[in-house]
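Apart from one protein chain that is not included, each protein chain of the complex appears where it belongs.
Letters are used for the chains, namely A and B, taken in the order the chains are written, and counting of residues starts over at 1 for each.
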Amino acid sequence: MTPEQLSQIGADEAAARASAPQRLYVCMAAGCISSSSDAVKKSLEAAVAERGLKGTCPVTGVGCMGLCSRGPLVSAEPAGILYQDVSPGDAGEIVQSLSGEPVARLQCSRDLPFFKRQVGVVLENSGRIDPERLEDYVAAQGYEGLVQALTEMSPAEVIEQVSRSGLRGRGGAGYPTGLKWSTVAKAQAATKYVVCNADEGDPGAFMDRSVLESDPQRVLEGMIIAGYAVGASRGYIYVRAEYPLAITRLNVAIRQAKHHGLLGTQIANTEFAFDIELRLGAGAFVCGEETALIASIEGGRGTPRPRPPYPAQAGLYGAPTLINNVETFANIPAIIRKGGDWYAAMGTARSKGTKVFALTGKINCTGLIEVPMGMSLREIIFEVGGGVPEGRKFKAVQTGGPSGGCIPEQFLDMPVDYDSLAQAGSIMGSGGMIVMDDSSCMVDVAKYFMEFCMSESCGKCIPCRAGTAQMYDLLAKISEGRAGMGDLEMLENLCDMVKNTSLCGLGQSAPNPVLSTLRYFRDEYLAHIQEKRCPAGVCAIKQEANA
Amino acid sequence: MNPAAPDVKTLRIDGVDVSARADQTVLEAAREKGLSIPTLCHLDGLSDVGACRLCLVEVKGTSKLMPACVTRVEEGMEVTTQSDRLLKYRRMILELLFAERNHVCSVCVANGHCDLQWLGQAHGLTHVQFPYRYPKLSVDASHMRFAVDHNRCILCTRCVRVCDEVEGAHTWDVMGRGIESSVITDLQQPWGESDTCTSCGKCVQVCPTGALFEKGRARSVVKDRDFLPYLAMMREGKR
Partner (left out) sequence: MSKVRLATVWLDGCSGCHMSFLDMDERLLDLAGRIELVYSPLVDYKEYPENVDVVLVEGSISSEEDLHKIKKIRERSKILVSLGDCAVTGNVPAMRNAFKTGDVLRRVYVENVSVPSPTPNQVVPALLPRVCPVHEVVPVDVFVPGCPPSADTIFFTLTELVEGRRPDLTGRTRFGA
């Protein structure tokens, strides 16, 4: 496809939209589908047909609109009226209202800070385009970045823009993306690979799933640009098999991109060729670790191996391999289109751009948000997220999943960026935020995450395999009121040892939830140990323990 | 001073000046100098996996501990192989192993020539601070000549590697995750029914503990592992 053909698709699409004065968008991402948005879509279609509006008011399935807890969500465009908790029975009323006043009963205000405070880069199209139509993506400036990169920029110039943007990897560790790209670009090898890490396995995280379900073409575009920049001609997306909808949409997206000459050979009429294949993971958390992921793509057992060599030096099949997270790739098209400086203008000194977070737990607006880096936790939780429900008291927020930590109230005004979170004893991780109120017991929380790490440990190295099991047993002992102070000391010793001696990030960070809760909520541990009491009333203290 | 040849690196290990080929590991360089670093998963002649973490050493300039068996020597490197911290971690690793499965040395076929046992002794381990886990594990004695006792397995994967890399049979592999991991023969068939096992006995020889042993001996003889570097050397020579 030539640049001219691309703009033609965009123009045709715009014309088609103009001919339909009204449109109804129904969220068809996993969150809303789980509350039967597909049935809502069917009845809306029926209601539209009944009133003979089929030509003038198409009903379109779109990606995630963010406020997952209020699903199914429907929006009436171009007015932008948002309806929440829609049931199939509401369809007639909604279609009727298109020519009059909105249905007040179902309306969800767009003036909520939840919407107002967000900045869409990765999610700019989310909830606004049909993820199964390439034309929709193109109409929203999709693939402009790719065509620009291929026709106007050298690979080095592409990397230059990525470096200037200050983008850091969104998969957890926050490694500078530009630096990683240039390492792979500099590697001398006939074959190189680009791998997209879509294994997302942290409990409470669904950022990557949502991006793939809502705007899959964006991830493909990011990967193709990366392939051009580093000199690779083949890419893999490693996605967990538990994400069937994301897989379907990726397959559709790949097929459409190939059909339009944006993937395969002679991309955008240039000499550049790039192909993308899906690889399904069986849902082991450790397969998100890059070396384990590579082993799994190769058909081996998904266990990490020591680094160096890093994948950028010797990765998939021994070739230099660029491996980035879904959200990292999803940032790329906008960075190329608008320039690295535009991106770098958002965020803080060392954490640029925006970040997608999955808000869950004891928070009013459960769902997916994208905000500039550096927004404070208080703003995210109490403004965007609408605060803690039922008038209960905020206690802590868990970030970074099983590798992260719990951040207490006194840090609420801290800006959310890589460095501040690390200083507070947690990590950015992939963007999961689990809010806890005073009904949570921090020993119980630590035990939950340790159980996760214990069962997800690959078993290769001793500290993680046997250490997490011992730590879990100790936490269980503490929570049941059977532990003494010696057990706490043993737990702290194990945390130190497992953190410093484990082979991969899973083991190295498995003690974090324990360490951070010990740092800020030591009194709760002591209450379980010395007073045989669970202050939050969560843990079942064994009767004989009191004797 | 002679400028070092390009493929030779000079480094300091425990204050001793050491020179090594660029493709050597810290472990190899140290051992050639007679400096000892404890290992369990490493075995001369097999690929390294860096799994047991006993060989972790301190390298000046990084706060991360590095596994000596997979860390290449570098010019000017300063390595510490013995420190209070390393000793503490190594002890804890050994203790975790003793507590993980059922090690009853007094009635074990490997008593007296077991790597785990003597490493424990060498590290002054007089008891295990962690609670013993006492998992219920099986013994597979279906093979005509050999048996595997999972109670004694430390999951070093030496058997897996020797069978794959040296014998070429790949009878052994690892199944399961975390604390539930286990070595298996073929697709978890009884060893005696394995189609791929050639009964060469290499796995038995490389096993550091009493997990793999030859039947019919009250106490296994001292295992012979010298054949491995020899085999590796001969094969390289042929290439």
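Methods note: a contact is a pair of C-beta atoms (placed from the backbone, for glycine too) under 8 Å apart; a residue touches a chain by one contact, two chains touch by 3 or more.
Because the structure is predicted, anything quoted here is derived from the model rather than measured.
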| item | value |
| --- | --- |
| Which displayed chains the unshown chain touches | B |
| From B:Val128, B:Ala141, B:Cys200 or B:Leu231, residue that would touch the chain that is not displayed | B:Val128 |
| Which residue of B:Val16, B:Val104, B:Met144 or B:Met175 touches the chain not shown here | B:Val104 |
| Interface with the unshown chain - residue positions in subunit B | 98, 102-108, 111-112, 117-118, 120-122, 124, 126-129, 131-132, 134-137 |
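The rule is simple: only the chains that are shown with their structure count from here on.
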| item | value |
| --- | --- |
| Centroid distance [mean C-alpha coordinates] between subunit B and subunit A, Å | 39 |
| List of subunit B residues in touch with subunit A within their complex | 49-53, 56, 65, 67, 70, 88-89, 92-93, 96-97, 99-100, 129-131, 133, 154-155, 173-174, 176-181 |
| Subunit B-facing residues of subunit A, complex | 284, 286, 301, 305-306, 454-470, 473, 490, 493-494, 497, 500-503 |
